[in-house]
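One structure follows; several queries about it will come next.
Yeah, one chain of the complex is gone here, protein chain that is, but the others are all in their spots.
The block that comes next holds chain A.
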Amino acid sequence: MSAISMILVVIVAFFAGMEGILDEFQFHQPLVACTLIGLVTGNLQAGIILGGSLQMIALGWANIGAAVAPDAALAAVASTIILVLGGQGTKGVSSAIAIAIPLAVAGLFLTIIARTLAVPIIHAMDRAAEKGNYRAIEMWQIIGIAMQGLRIAIPATALLFIPSSLVRNFLESMPSWLTDGMSIGGGMVVAVGYALVINMMATREVWPFFIIGFVIAAISDLTLIAIGALGVALALMYLELDKGGSGKGGNEGNSNTGDPLGDILDDY
């Protein structure tokens, strides 16, 4: 890998790390991060496909309140670097996914460390506020953001300096039952993301929509956009018909109320 590629990879990793906490531009989402790393290293195609696969797994990962989700940023960045170093192109995607999952767990610890290190930063802000020194507050905020960027940029840099032959040997030494089994697992693992989302959203009111969606998807002529349009139309119809009726709170964020299947699962 050329020096310019390496620098660009570290920059992408820095942005992904920043976004892992900011959650604004979505540079940390695998779809974006893997594609960018693929782009700067000349492996665009493999990066896009890896990004798409990881995105499917990471659909339901979200930072809610103080809870920390599995770290999509580290998983996306590191697995793409490994994919590129391994030199197998799109064939290496399924083993890269398998590597990404433990990395998402490792990233979780880094996130917790960074969020703890931010405590002294806001204490420094308190002191600056007493003096009315807004420049110092701005500086500390930027330091906080940069620390989150380094959270991913440092591991990414370390990975770059592991000799690529080592990575390649490691990937090639994986037996086919293992890699095939893992890609089968990869096909199933997306269910976890959906389950997370459903547990958040499910209420008695919305389950029929889920059933209709599931059944209708078997018609393979319908694209996702068509299905989305159908969903919008159904929701609009329902809300229109429901007008004047009792406007009971549809979504409390917590699904334990008014969710029949959830109650069954709870009692089981």
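By our rule, contacts are C-beta pairs under 8 Å (C-beta built on N, C-alpha and C of every residue); 3 or more make two chains touch, one makes a residue touch a chain; residues count from 1.
Here, contacts and distances are computed from a predicted model.
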| item | value |
| --- | --- |
| Candidate names "Dimethyl sulfoxide reductase anchor subunit", "PTS system mannose/fructose/sorbose family transporter subunit IID", "NADH-quinone oxidoreductase subunit I" or "CoA transferase subunit A"; UniProt protein name, chain not shown | "PTS system mannose/fructose/sorbose family transporter subunit IID" |
| Which of A:Ile7, A:Ala158 or A:Ala195 contacts the chain that the document leaves out | A:Ala195 |
| Residues belonging to chain A that touch the chain removed from view | 18, 21-26, 29, 31-32, 35, 44-45, 48-49, 51-53, 55-66, 70, 90, 98, 101-102, 104-105, 108, 115-116, 118-119, 121-122, 125-126, 128-132, 134, 137-138, 140-142, 144-145, 148, 177-178, 180-203, 205-207, 209-218, 224-225, 227-228, 230-232, 234-236, 238-239, 247, 249-253, 261-262, 265-266, 268 |
